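Starting off with a structure, shown below.
Excluded from the complex is one protein chain; the other protein chains are retained at their positions.
And now, subunit A:
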Amino acid sequence: ILSATVDAAADTQGTSAPETVVPSSVPQPKDDFQEELVIRPLHSGDIYASFQFRTLWDTDFMRENKVSHYRLFPKSLGQVISKFSVRELHISFTQGYWRTMQWGQPFIPSPPGAELWVWFQDSVTDVDATWKELTNVLSGIFCASLNFIDSTNTVQPSASFKPLGIGNVTDHSFLRYATLPREIVCTENLTPWKKLLPCGSKAGLAVLLKSEKLFHSSFHSQAVHIRSVCQDWQCKTTSWELRQTVNSVFDLHNSGQAKREWSLFKMFSRTLTEACPLASSSKLYIDITDNPQQFELSPATSLLSQAVVLGDRRTFSVYDLTQETTFGSVRSLNLLIRWKSNEGEMLRPLLHAERYVAGYGLQTGEIHTLMYNNHPYRSFPVLLLDSVPWYLRLYIHTLSVTSKGKDNKPSYIHYEPSKDRVKPHLLEMLIQLPPNSVTEVTVQFERALLKWTEYPPDPNHGFYVGSSVISSLVPSTVAMDTNSTRERPLFSSFFPCKEESSYFVRIYTEPLLVNLPTPDFSMPYNVICLTCTVVAVGYGSLYNLLTRSFQIEEPNPGLAKRIANVIRKMRGVPPL
């Protein structure tokens, strides 16, 4: 039973409507903040929570007079945008790997570790220097070691990572992409992230972000996305959008004590008491598409909403936190989701990818990337981006792409070979995946020997190779909504949608961990000792032989002999 759905939602949200008369006395607020939380129970018993906090601001960072009055938009990010002439910035920190086959597709994908990709404005003259400074500044803002991003792990993709915001010019020389698969995410990254929110972690949905529960999950990802969006349907003016997202998957056994019963308190060790006072809309969505056979929701709510997301029409129960009635008489909302039965088949994701290293020994190896197309009769194009560090020397002549046993020639290949200690390999291919098939991309490589000062302090851990990025237009089962500015929940409006029959998806493979041949690090000490000993013994002996002369020294004679010698000397006779 569907009641007033999206129209009701549109009335309560507060972004600027197209025909608004600007009143002369009260200035219209130029910035707007919305927050939402989507909870999606997964078929394996785990639960997926996705937070999105969006700040929209109608301002121009690129004009000469600096912006000085910040209200909802964080000042540190505003200064970064204007100082480095950033057109778009996407940074994510992830712990864990997203298991597509068990959990489906995430709303906002991200690779393990840290990932940063930035589009600069056309006015930037030296993109590489600006990129280096930007990574240093961001490492200070987010307390992460982003200063390790340099030319050896930065690439300039030639066809992937088109801007997600508005823009007509797409000259890829202004795009930079880097990933740090080794980067750890912990409370020290969450703390400055929370400080960027208008309400901090004191009110609204952000009170649920407690590090002890968030980091005890199977997957945790926090990201910041900055881009320009259209203000209205005519799209003659733009505004800056800042989205901060947190995606977490709580494990049934670790956090759930193996009982299929989830509540906000169990997931986050907190309940909701109020919405953020600065937010124009604050909503909680529960995915109930498989209801009522699957689970029971309490407290019940009458608000329902439908949205087309990830190619599927899903139904959501909505809790509006700006209404007092949501919190009930106890003034706190602790949502309870109790499972009734274990049945139900998960919809198999249409696109899925895996990657692994094959081979043995420490000299050569082979990287295999497998891409699965699970659609029964449609084929679709896929853009694969691989960035391999220079110390794995790829033999591109051994690159092979096969589908169903037969050769599948990519329609576009872009390869930039690496340069030792300067830049990594970049391989981009546009491959058409035939329906219901597995496509395998293999390439052989050889491991290089590093100089002994280039090894990290724990070299036997191995060296990471960043995830491959697979961007694709996947056919959708329902018609997608191409009207980009109609009021939609935040989770369905992240990727812009240009056609109705397919939706854009980006998936990341696993990062690889390869062992490089490591030397014995005690050898310099051993060599120094040995060489010094040999030199000392050899030179010392030679010096002694050349310069030491032996003199016979008579021992001191006894008293009798001495007196006899004196007498003999007086007599003129040689001594004894």
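Just so it is clear, a contact is a pair of C-beta atoms (placed from the backbone, for glycine too) under 8 Å apart; a residue touches a chain by one contact, two chains touch by 3 or more; residues count from 1.
One rule holds for everything that comes next: contacts and distances are computed from a predicted model.
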Chain left out of the displayed complex - its UniProt protein name, from "Septin", "hydroxymethylglutaryl-CoA lyase", "Origin recognition complex subunit 5" or "GPI-anchor transamidase": "GPI-anchor transamidase"
Among A:Tyr70, A:Phe265 or A:Phe504, residue touching the chain not depicted: A:Phe504
Candidates A:Gln95, A:Ser110, A:Ser281 or A:Thr326 - the one touching the absent chain: A:Gln95
Of A:Gly140, A:Pro299 or A:Pro575, the one touching the omitted chain in the full complex: A:Gly140
Hidden partner chain, touching residue among A:Gly361, A:Pro376 or A:Pro457: A:Pro457
Contact footprint on subunit A, counting only the chain that is left out: 22, 65, 68, 95, 132-133, 136-137, 139-141, 143-145, 147-148, 158-159, 162-168, 170, 182, 184-188, 191-192, 210-212, 214-216, 230, 234-238, 381, 383, 411-412, 414, 430, 456-458, 471-473, 484, 495-496, 498, 504, 521
